[in-house]
Structure formats: structure tokens, C-alpha cells
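Excluded from the complex is one protein chain; the other protein chains are retained at their positions.
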Amino acid sequence: MIIILKAGSEEKDAQYILEKIKDAGLEPLYMPGVERIVLGAIGDERVLATLHLESYEAVEDVRPVLSPYKLVSREVHHQDSVVSIGKSSFGNGNFSIMAGPCSIETADQIERSAKMVKDAGLSVLRGGAYKPRTSPYSFQGLGEEGLEYMAAASRKYNLACISEVMDVHEIDTLSAHVDALQIGARNMQNYRLLQAVGQQDKPVLLKRGMSASVEELLLAAEYIYKEGNHRIILCERGIRTFETATRNTLDLNAVAYLKEKSHLPVIVDPSHGTGVRSLVIPMALAAVGAGADGLMIEAHPNPEQALSDGQQSLDEEDLGRLLEKLQIFVAAAGKTMN
Amino acid sequence: MIIILKAGSEEKDAQYILEKIKDAGLEPLYMPGVERIVLGAIGDERVLATLHLESYEAVEDVRPVLSPYKLVSREVHHQDSVVSIGKSSFGNGNFSIMAGPCSIETADQIERSAKMVKDAGLSVLRGGAYKPRTSPYSFQGLGEEGLEYMAAASRKYNLACISEVMDVHEIDTLSAHVDALQIGARNMQNYRLLQAVGQQDKPVLLKRGMSASVEELLLAAEYIYKEGNHRIILCERGIRTFETATRNTLDLNAVAYLKEKSHLPVIVDPSHGTGVRSLVIPMALAAVGAGADGLMIEAHPNPEQALSDGQQSLDEEDLGRLLEKLQIFVAAAGKTMN
Amino acid sequence: MIIILKAGSEEKDAQYILEKIKDAGLEPLYMPGVERIVLGAIGDERVLATLHLESYEAVEDVRPVLSPYKLVSREVHHQDSVVSIGKSSFGNGNFSIMAGPCSIETADQIERSAKMVKDAGLSVLRGGAYKPRTSPYSFQGLGEEGLEYMAAASRKYNLACISEVMDVHEIDTLSAHVDALQIGARNMQNYRLLQAVGQQDKPVLLKRGMSASVEELLLAAEYIYKEGNHRIILCERGIRTFETATRNTLDLNAVAYLKEKSHLPVIVDPSHGTGVRSLVIPMALAAVGAGADGLMIEAHPNPEQALSDGQQSLDEEDLGRLLEKLQIFVAAAGKTMN
Partner (left out) sequence: MIIILKAGSEEKDAQYILEKIKDAGLEPLYMPGVERIVLGAIGDERVLATLHLESYEAVEDVRPVLSPYKLVSREVHHQDSVVSIGKSSFGNGNFSIMAGPCSIETADQIERSAKMVKDAGLSVLRGGAYKPRTSPYSFQGLGEEGLEYMAAASRKYNLACISEVMDVHEIDTLSAHVDALQIGARNMQNYRLLQAVGQQDKPVLLKRGMSASVEELLLAAEYIYKEGNHRIILCERGIRTFETATRNTLDLNAVAYLKEKSHLPVIVDPSHGTGVRSLVIPMALAAVGAGADGLMIEAHPNPEQALSDGQQSLDEEDLGRLLEKLQIFVAAAGKTMN
């Protein structure tokens, strides 16, 4: 339920109503705007009805939240949210890029990756330490050792870093080494993990599941938001379809749709979204057109020798070409690259 | 098979070899380039082998065409093809837009649509006279009467026009009234129709089937090209996936992929590709990023009263906003809008 | 609209009402039942309303047809329809099998196929003369020559035969040689072709499109039925999904659903539905469980040498094993194999 207060209402009017909402066992939201104060009450609609909020002096209007997701919807929060990782900001006109290898392989490889990212003028390094691999016989990542390598490389080049968390047990280890937590596509509906990262004090990158609808993605984000962590970045990374020419089908419709329905920043991963190196640049530019607030790019100092996803990783030269073209498109979109 | 002639070879060398290819019952192709003459021979690879083309004096190299499609592939024809409809060109840096209503409804409606298209600075009017409708009880289009209305409106505003052909029997009627023929998604694998438009002297807009792979789309184009009609524009218009938030999933990966593999121009239909008016503009801009050579847009003077597809049609104001933003993105892509 | 007459109403009451329906420009249906006479009126609901049929003496109840398809729905026609091709019947407890090669290749090949089908105790031979092939460079079928071979083989072994029609122009040639017309998956929404076979006096086998919803399949059948040809057999042949282990995903949910919603017989093609010879038998048995009224099976005297679809064709021994197991399952389903 959205409660719009009359013009001229004061914070104490709002506090009084928020108390009532809280006493009724519901979740109160305080959203002061430029012209009006807006309040939210999330929970059982029948209980809400018993509060008769529309009869309060200070209340101008009470409207239901129509979407199944509440806290992450634009109905409840009109303005674009901005989420920052290190010096990079995402949302509300800010466009940023995270780049780095699929897997952390050696101290040297991640150090060279960090240098490449720094030299390209970027400030967030990505790299996987705990890898969700389809086969138990594939390289499973270096685990905590890898995180230590990445943390050292990030410090050396003054970068922020992000890595994937696969299980509730791993959160503490991850949090000790990285600046942001990634939930991978395979775990988008691992609700215990969503609830656990919802209680962390780190930004969360939430990747869309391989066949998750955009509504399911927003409801997964709602699980995190509801626990108190509001620093969520959504990520479109390609969906499963019948098409086999590309590894996945990058669904940019979803980006435009998510930007319309939610206030959360949305980024695009054209590396997994295509699975083909030569398609990464055009699809990165396309993402800008669709309204994305940033990108996650797989980049490797030596893609041919990568232990995973080499065929879709950019090398230093590709990354330079991408950024050159992106500058122009991000400017065309009226956004600022940082 | 691609036959590359030595530097300094002359047309008569080429003609001699082309004769041999033809005599063997194969399809000869003459592709003079800036530095070298390249020839093609399409047909049974075993017959080709018996020609021993590599032993000819003028021949430098003979290479197989690896893709299943031949004539439409970049292997055979490196340069972007340009296809024009009226004053609008598509491909090789030229970006154009076709716009108009889903269905021709009345003489007045198509006249006002034509005016809207003209006023927007565009030069190709689209409109359906023969409508492939899922239900036999839905409006099936005005048929030839509609074509006459559209032809009159196009003449009045000096526009070119395009309409869909659903059956071999309708080609003559269509051809009498329109400047280009459209093959709809449902007929992408109607091979008799493809062969028949392949024998026409009109540009053909070939829409991707709802669940056709990009390879199947290129092979459908090959059916047309092989019959002698080389003026083919490919169109991505959204594919079927599990996602229901949008009518279709616009597959821009396909655009980037098609531009890499084929020399034919590729346009995007964000109206069918999303099915949602508010998503048309962002996805049109995204199409530019992905490398599209143009757009097909559903626009209607009064979308609320449209007999079909009103929910995805732009009105005059929307169309203006789209074109304003497109100018900037097309320039960012280094292309010319015409 | 369904009009249920009062008990004791006579045919002349029905005729009177049917006239009124016809005069209003609607399509009248006469459906005498054991206890009651039921009438139908298909067309513009607003015109129907002006007739005030509920006020007629003989009318007990007037109900709308809720499904978008009308004539093919069980709402309008409760009883299973039975469609026969030669001595084989499909529907209402009758289970039959059509078998034969994907393509007619030579007079000898189709003759041996016919013998195999006859020896197996079956009575409908299938074989393709006009082949819709993805590539223009693949074998396109023998055309009329092939039909002549098949007709001769069918006569020799006293079989009925069925073949695919790809275009309106081919209907007459097909009809001269075969007992039933097949509309292939790629042409399920070729509406001109549907309308044309709707005017023929031959049973029509309508295959579901690769990504057609079951509702779209029923609406395609409605196009045929509406033209006057009521002898329609629906065929599930696998849909496109992300799964690549099998050529298509055989959607047996669709069979159970179609049997619930429509009175038309439904058969299954496990050959295309799996694309894998070893899976044809289990999926044929599964089809019986789901409620299918028959099967279409690709069988070839020598699958290794087939010009198309050899990998999914049964040989004589496989066909024998299939029929042996089918006997048991068809009996378990309480149906009669003929």
C-alpha cells in the first residue's frame, strides 16, 4: 500500500502513521519526495485495511501496489536508485563497467587482469573463486586462495572487486575479501542465499536465471531488499531459447522492461549473453540503447589460455576498442561513464 | 566454392572459367573486387572437384564455402549489400525506417498515416492488406481495395510502399501496387512463396519466423537469392521464448550475428519484437547498437482505434520522439539516416 | 453461440431458427443429439445478440462459446469425431497408424515401403513428394513423379496413401494421387493453404507448427473446418525448446489437452518428435497413455540409405517390435487398433 500525504505534511505526521503501520505488524517505508511525503506499508492487505489510513487527517490518498514485487518497484519508489561499488556508480544517469576474467587462475593472471582493467580506466575488477561448473570434473575455482590473489591485485591497482557466492557458508569468506557479492544465474532462486546476502552490508549483483522471467527476477530481488540490503544491481546475462548460434539469447527487452518497472540499476553481461567474442562489442552498444546502467565484461590477458570461457573473453586490445565505442554511445544516451 | 584469381587477371580469364562452371551444370558467380576478381561456383561439391579449377593458370586459390548458405554469406560476398526501396537505402552505412499501420483500415486512415510518415521525414510507408491472422474470425485485411488506398496515399505524399504477400496467387496483385514485398514470419519457410518472390523484380523484406534459427533465416534468404532476386532485406522481429512480460523476445544477438555472417542488410521490428508501446523506443536504439541497417515501425494516427496491434503502435508524437533520439544513435554508430 | 432446444423440439423448429441465423449473415450449425437438439451460430457476437434467440419458444438455453476456436471445440460438439483414411479410423476409440518413408525416392523404394507397411498389417502409407527442406541445396522430392510411384505402390498393396501439400497450386496434383492431404509444420499458419484444403473433399492431417501454441493449432484447424471440410486429424510432432539431446521436444501434454478441448482426432509423430530411432518406440507407447488416436511413423526398408531423416526411421524389424508393444498398450487404453 502506498500512502500519499497532503502537501504541507510534516515528518512528525509521517512518523505517527509509520508507528501505526509498524504496530499492526506491517513493514513501514518512509519515502520523502520533493513535493510530497510518500509512505509505504508492505504486508497482509487485510490487516492494512483495518488501519483505515485514508481517514487520517494528513493522508491524501491510499493506493495498492499492483505489482507482485513491492519494494523494488517504481510504484513504491519513483526515482532511479544509485548503487556504487568503489568509485563506480550504477543508475540514475551513471554508467559503469566491471571487467575481469571468468575464473581467478593464478596470482599472476589476476594481477595482469587487474592492470588491464586499471589501464582501461575502469575501477571494478571481477573474477570467480568459487565456480558453479556444470561438470564436477571441470576446474572448480581456487576458492579462498583465489580471493586472496584478487584482493591483493585490487589493492595494488586501487580497484574495487566482486566475486560470486554460491552458498550461505561462503558469505563470510567472500565478504572478507571483496567489495560486492555476485549471485549467479544458477542461484537466482536459491532463496536461503538471497535472504543471507540481504543481511550483508555489501552491494549485491543479482544475475537473472537462465530461464527466469523478469517478474521472477524482481521477486528474487525483493527477497534481498526485504531483508534490509537495498544495494542491489540487476544483471541480464542471456536466457535459454531454441537458438544455438549463440550460447544464450541476450534479452534486451528485459532491460527496457526492468528499467520501466523497477528503480534498481540494471546492467548487462554481453559475454555470457552471446558466448562469442566478436558479438560482445555490438551487444554492449545495444545494451546502452536499451537503457542499461552498466556492463559486466569478461576480459582476460590471454583468452586462448583461459581455464574457462576463453571463447567469449576480450583481450586488452578488444577491451580498448569496446571502451572507445562505448564512450560515444553512453554520451548519445545522455549518461555519464565513470 | 570460391575461386580467387591472381592479381592482374582479366575479365576474359574469368569468363573462360565461368563457362566451364556453367557447362558442368553449376551456378557461376562473378564478383569483381578492387584488388582481385573472385568467382563462385555453387552446386554439387563432387562435380566441382572434377573441374580441377586449382590447376588453371589464372587461379590463385580455390576454397570451399563452409556455411550451409552460400550466396548470401560473407564468405562469397565480403562487402555489405545495399538494398533500396524508393529513396531509402539499407546497408553499408545507410540506415532507413519504414513506418505505418499494421493494417490498412480505410482510405482516410492510410492517407493520414502516409501524411504522418511524410511529416516525420521518412519515405517508406508500410501497411497490411492481406493479414495472416491467428483466428479466422479476426479482421483479415481489406485485400486489393486496401492496396489501392495505400498506393493512392503513397502517390499523394511521394512515398514508396511495402505490404505483405501471403500466397503465390497474390504476388501479381501486390506487385501492381507496392514497391517492395514483405514475407511475414509465418511464411518464412513457405518455400514456394520464397521461390516465387525470388523471380520478381522487387525488393523483398524477409521476416524471421517466430522460432526460426538464424541459420534457417539465411537459408530461406538463399531460396530467394538463388532464383535471381538479390534485393533482400532480413528482418528480426522477435522470437518465441518462455518470457510473457513482452509479446516476443527481440533477439538482437541475431542482428549482430547476421551482420557478421551475411552481406545482406538487416533491419529490426521493435513493434512486434516487444508488443509494448513504451518499449519500442529503447529497443529501436538498442537495434542501432547491435548493428541494424534500419527499422520497421508500427505507427498509426490513432492507436487506440487500430483494428490490430494498437497496443504496440506509436502515434505521431511518439514517432517524433523516436526519430529525434535515433538521429543521435545512428550518428554514434557512424551511419547515415536517409 | 450454442442454442439448446427444449426436449421434444423437432427438426422443423431447428430449421426455422437456423434460417434466422443464416439470414443474419451468420454460420448456422445443426447438431442433433440423443436427448436434445443443439444448434450453433458462429460469427459476430453483436449481430447474434440482435436475434434474441433466447426468446424463441423452442429454445431452452443460449450460451456463448468461450474458447476462441468454435467449430472444433468440444463446447460445440461433445462427441469425439471419427476421421477415416481408407480402412483406418482415428478417434472415438479407434487407433490407427500411418507409416512410410520421409521421402519417396524411387519406384522400388516406395514399393518395398508399401510391402513393409502391408506386411505389418497397416493400411495407410505415407511418403513425401514435395519436400519442404531447410536448404535449397537439399533433395527437394520427386514431385508428381513420386506421387505416381506411391499411388502405384498403394494400389498394388491395397493401401490408402497420404502426402504433404506445400502450396495451393499443388493441391490438384496431390488430390489426383492420394487419399489424404498433409499440412506440414512449416505451413500450419499458411492461411491460404488452410482455406484451400478446407474446400477439398479429402481428409486433412494438420501438423502442429514448431512453435505453435495448442490454441494456434486449434485456430488453424478452425480455418479448415470453417470452409466446410470437417475431416481433420491433428498431429503433435514435437516443439522447439532449449533441449538439444533430442531433435524436438514431443509435447504429449498437448495431446491430453487437445483431447479435452476438441472433438477432433489427435495423432502423434514420434519420429520427428524425437529425431532418434531408439526413442520412437517408448514415445509411441507414451502417446497411447496421453490419449492419442493414432500415430504417424517414419519407416524405411533401408534407413541407412534414406535421402532424408534416416536417423529417425524404423526398419522392418523395428516396426514389428513397435506394433507388438503397441497392441498391448492400445488394449490397456481400451481402444481398438485398426
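In this document, chain identifiers A, B and C correspond to the written order of the chains, with residue numbering beginning at 1 in each.
Rule of thumb we're sticking to: a contact is a pair of C-beta atoms (placed from the backbone, for glycine too) under 8 Å apart; a residue touches a chain by one contact, two chains touch by 3 or more.
No experiment lies behind these values; they were computed from the predicted model shown.
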Hidden-chain contact residue, picked from the options A:Arg186, A:Lys202 or A:Arg277: A:Arg186
Option touching the unshown chain, where C:Ile239, C:Leu264, C:Leu307 or C:Leu323 are the choices: C:Ile239
Residue among C:Leu18, C:Leu264 or C:Ala287 touching the omitted chain: C:Ala287
Absent-chain interface as seen on chain C, which is shown: 211, 213-215, 238-239, 241-246, 249-257, 259-260, 273-274, 276, 278-279, 282-291, 328-329, 331-333
Missing-partner contacts on chain A, residue numbers: 42-43, 68-70, 132-137, 166-170, 186-187, 189-193, 210-211, 216, 219, 222-223, 226, 240
Touch residues of chain B, complete complex, unshown partner: 211, 240-242, 244
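Definition applied: only the chains that are shown with their structure count from here on.
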Rounded Å distance, chain A centre to chain B centre (Cα mean): 37
Per-residue multi-chain contacts in chain B, two or more chains: 211
